[in-house]
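A single protein chain has been omitted from the complex, and every remaining protein chain is retained in its original position.
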Amino acid sequence: MSAPVEEHVEQPVSRPTLEELKERKEKSRQRVREDAEVLTVSMGPHHPSTHGVFRVDLDLDGEVIVATRPEIGNLHRGMEKLAEYRTYHQVIPLTDRLHYVASFAQNEGFCEAVEKLMGIEAPPRARFIRSMGHEMCRIANHLLWLGIHIMDFGAITFQQICFREREYMMDLWEMLCGARLTHSFCRIGGVAKDIPDGFEEKMRAAIETIPIRLREYDRLIRNNRIFLKRAKGIGIFTSEDCAAWRITGPALRAAGVERDLRKNEPFAAYPELDFEVAVEYDADVYARYLVRMREMYESCKIIAQCLDRMPDGPVLAEDAFHVIPAKKDVMRSSAAMIQDFVHVFRGPQVPPGEVYKAVETPHGELAFYIVSDGGPKPQRLRISTPCYYHCQATPALFEGEMLADIVGIFGSVDVCLGSCDR
Amino acid sequence: MGIADPRDPREIRDLSAALKKPSPIELQQTLERDEGQVPGVLTTTLEKVINFGATVSYWPLLFGLACCAIEMMACAGPRWDISRFGMEAMRASPRQADGMIVAGWVSLKMAPRVIRLYEQIPDPKWVLVMGSCATSGNIWDTYNIVQGVDALLPVDVYVPGCPPRPEALWQGLEMIRKRIREGKHGYDGMQTIPVRAAMGE
Partner (left out) sequence: MAQAKSIDELTAAHKQVASALQSKFGRKFVESSTFRGELTYVVTPEDWHEALQYCRDAEELQFDRLDCLCGNHFPERAEAPLEVIANLVSIPYTTRVRVKTRLAEGQALPTVTDLWPSAGFDERETWEMYGIVFDGHPNLTRLLTVPDFEGFPLRKDFPLQGNVGGRIRWDFKGEI
């Protein structure tokens, strides 16, 4: 690198109070006229900017949105019903396909919930691999989000640029688990496979390159007049709104709330890792952009720490009643073969009870509510996805805003309809 | 209500009615062929030139439904770059599209919209069905998912996978281009699309 790379400069953070934010929100939204003649437009399920098959019925008074009626369910698969017919091991590939941009994060959430229910723990090496995988998903998700968000604002090349970076992560995932997109890498009691040879060098090269590229993109976007005009002061959603509408993740942290389940309710190896929670205080589209950019830098740091501190050991817990054994043992040891047989044909042994476990996925707090009646299949699996509630909050997000701004606002809360409809 | 379960031996989907009469496009081609005074070689060359043009500028409808859409976008990304084949212009409006890449499962709620979009695409059109979910429903054998888009509309190419790699989608697109060169369509020989035939219209 010939040119000096400038350090990520910390901008002085202004911290408006809740009242100030509410005032700014009132000012930024348009006043809705009493005698408005309303035109209803359906921003239909087939739309280039709805991030999936999401339908909103917008009542417009000119350019101002008077009322919104979201309609979801175009991708409803009945995943919760299907999960009741499958053993806990077989539910893992279903959870992949929730928020398909960051599959491993969902796998991990489910496995953490089931491990809590069973009362077992994954070995240390598996926990570090899980954290690393989770952060890889975070980088991949935020890169896709960035590309599509900026493309929605009109800079179409950004999608291509961010996909180039995303290919680093996809290649690494392919090396690790064989799949680019729907990983199914987590297992109850650990992860499926150990890190292969050559993975570490490639990973370190990737996390060296990605921050450099991110700084380039930051330079292009952060002080860009068009982006500032379209993002600063638009789409203000205060912390009270976020709590009332169950908005979590970067949108909540952009409103000044320092809540990140990796710190508040740690899972995987996060208690042993140092990182900062990215918080901004302006609660607008611009703040959410800043939060996600910082999260990407932090993710690179976390992955570096995971690689440095990775302990040796097995990647699956030694627990015959709850864990599927590693395939290499199945053909070599009779105990493992019996264990494999029982788990595949019957399922794991699970105590009766119920758990509610939430993890911090790249788009918000994903929670699994599992009710077990003591059998190998869940009696009830409720998946509480962040995107479901982000879609529900569209009336509160859009009302009073101008039509041209809603694409940016909706993109900034990062919705994926597969996760919404399950 | 006409219901068809392909596994039920008692219900045989009789689509022969759809296949007896020539399709409108075949009729038109027959008319053109018969009335034209130009010799056959010029028509064939003209067709070949037009088909070649269509091959290198197939503009699919931007219709990614689910996970396969991410791989479709990756295929359109810088690494696999279907822009080399003239396909980067994924049209948002069906009236401007040459076909559909149905990427993802189709739920009962989405099915009427898929059909409507398909019918809005002007002839000639080619449909590529991407992923196992659109091909056959994949693991989603539930109350809300259509078990295969070919129950609704005629399909040219199926690309299985969950999700198929961008290279697999690319191979599927090459097969589409071969179909374009040959001038074959999924709806050749059909009077109406399968779902309309089964609904009895």
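Read from first to last, the chains carry the letters A and B; within each, the first residue is number 1.
By our rule, a contact is a pair of C-beta atoms (placed from the backbone, for glycine too) under 8 Å apart; a residue touches a chain by one contact, two chains touch by 3 or more.
Quick caveat: nothing in here was measured; it's all calculated off a predicted structure.
K.L.:
Given that one chain is not shown, which residue among A:T17, A:T40, A:T157 or A:N264 touches it?
P.N.:
A:N264
K.L.:
Where the complex has a chain not shown, which of A:K81, A:R164, A:K193 or A:R222 is the residue touching it?
P.N.:
Looking across A:K81, A:R164, A:K193 or A:R222, the contact with the absent chain belongs to A:K81.
K.L.:
Across the whole complex, list the residues on chain A that are touched by the chain not included here.
P.N.:
Contacting residues on chain A, toward the hidden partner: 72-73, 76, 78, 80-82, 85, 116-117, 119, 243-246, 257, 259, 264-266, 271, 353-356, 358, 365, 367, 369, 371, 379-380, 382, 384, 388-389, 391-393, 396, 421-422.
K.L.:
Please identify, in ascending order, the residues of chain B that touch the omitted chain?
P.N.:
1-5, 8, 11, 108-109, 111-112, 115-116, 137, 141-148, 151, 195, 198-199
What we mean here is this: only the chains that are shown with their structure count from here on.
K.L.:
Need the CA-centroid distance for the pair chain A / chain B, whole Å please.
P.N.:
Comparing mean C-alpha positions, chain B is 33 Å from chain A.
K.L.:
Could you list, by residue number, the parts of chain A that touch chain B in their complex?
P.N.:
It is residues 44-48, 52-53, 73-78, 81-82, 93-94, 97, 100-101, 144, 159-161, 163-164, 166-167, 170, 180-182, 417-418, 421 of chain A that touch chain B.
K.L.:
If we count contacts the way the header does, which residues on chain B are in touch with chain A in the complex?
P.N.:
Those residues of chain B that touch chain A are 62-63, 65-67, 70-71, 73-74, 77-79, 92, 104-105, 107, 109-110, 113, 117, 139-145, 162-163, 165.
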